[in-house]
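Complex shown without one protein chain; remaining protein chains in place.
What follows is chain A.
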Amino acid sequence: MSHVSTPRRTALDAVHRALGATMTDFAGWDMPLRYGSERDEHTAVRTRAGLFDLSHMGEITLTGPQAGAALDRALVGHLSALAVGRARYTMICDADGGILDDLIVYRLGEQEFLVVANASNAQVVLDALIERAEGLDAAVRDDREAYALIAVQGPASAAILAGLTDADLDGLKYYAGLPGTVAGVPALIARTGYTGEDGFELFVSPGDAERLWQALTEAGAPAGLVPCGLSCRDTLRLEAGMPLYGHELTRGTTPFDAGLGRVVKFDKPGDFVGRQALEAAARRAETAPPRVLVGLVAAGRRVPRAGYAVVGADGAVIGEVTSGAPSPTLGKPIAIAYVDAAHAAPGTAGVSVDIRGTHEPYEVVALPFYKRR
């Protein structure tokens, strides 16, 4: 007996097909990879604006008097201290400190939080949150079907959105979110993203997604907004030095291994899952750092891919590439890699990537590769 699973389609599926998108299976979802040239889409987000369907992301809502306490116990961050209307990048770890997923948590009210998980981990996160909220006065709700998620990213995104909403976008800071109406559609308007640019993520009812997409397309056209697929989303986040679960972050790495120890809040009240292991990981990171996450920039034109070995001047393996791509902004191949601490300083000489048997020279640089002005 074979089990055939059909990829899930977002509320915008018909729109993508009408636009002639190249689709790809991503974490069980049929998602747009690109509509035309992924490099042009990338450039549009860096210089103008891009429109993304991110409806595969997994939304989970926590409500109740102890919703904040439940998140404090379940996640590594101090979410009960988050102000209403603000958002936080955080992680959920296993008892041994391994990362189960990285998350964005929005505080929608005193007693209401929206957790956004990666599509591939949404079920794991949901199960863990339910288990970890046990005994507390908090309800965990699977809201994956309740939302479509549309992102507008790029320097022109605020001006485009301003024409479609009365919401106070000037007052909406980076990593903040507020309920509002966009093009007549009720939306949670969040100033978040995964591109390294200013931008917004709009959580709406799936039934409203197409109407909102079309309104944004029309309003953005004069500013050069184009639809963008997951391919350029990956090169945008890579240039911005943002980690991707399954690449830089895995079950086998702790936040400290990934250089993201700052998301772990040891001083928050009460115990949390992974505390003991993470305290040990924090000590290890200070005294005997394991491999360090660094940026690599190519001297040549061959592109490093995840899993390729990083080698030192003597040809010995000193690390491994976790993500690599041609960078449209830099015009050269770039990579993020875990490299032995001794070779991780920017400018370290003699570092190469083994690209299918050839050692191609690479320069070690500090992350990110790109920072908006």
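Here is the rule we use: contacts are C-beta pairs under 8 Å (C-beta built on N, C-alpha and C of every residue); 3 or more make two chains touch, one makes a residue touch a chain; residues count from 1.
In this section, contacts and distances are computed from a predicted model.
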item	value
Choices "ABC transporter permease", "Glycine cleavage system H protein", "(Fe-S)-binding protein" or "Acyl-CoA dehydrogenase family protein" - which one is the UniProt name of the chain not shown	"Glycine cleavage system H protein"
Selected residue (touches chain absent from view) among A:Ala128, A:Leu178, A:Ala209 or A:Ala325	A:Ala325
Per the touch definition above, residue among A:Arg8, A:Arg39, A:Arg211 or A:His247 touching the missing chain	A:Arg39
Residue among A:Thr22, A:Thr181 or A:Gln214 touching the omitted chain	A:Thr22
Touching the absent chain when the full complex is considered, from A:Arg86, A:His247, A:Arg284 or A:Arg305	A:Arg305
Which residue of A:Ser231, A:Thr254, A:Thr322 or A:Thr348 touches the chain not shown here	A:Ser231
For chain A, the residues touching the chain missing from this view	22, 33-34, 37-39, 231, 235, 301-303, 305, 325-326, 333, 356
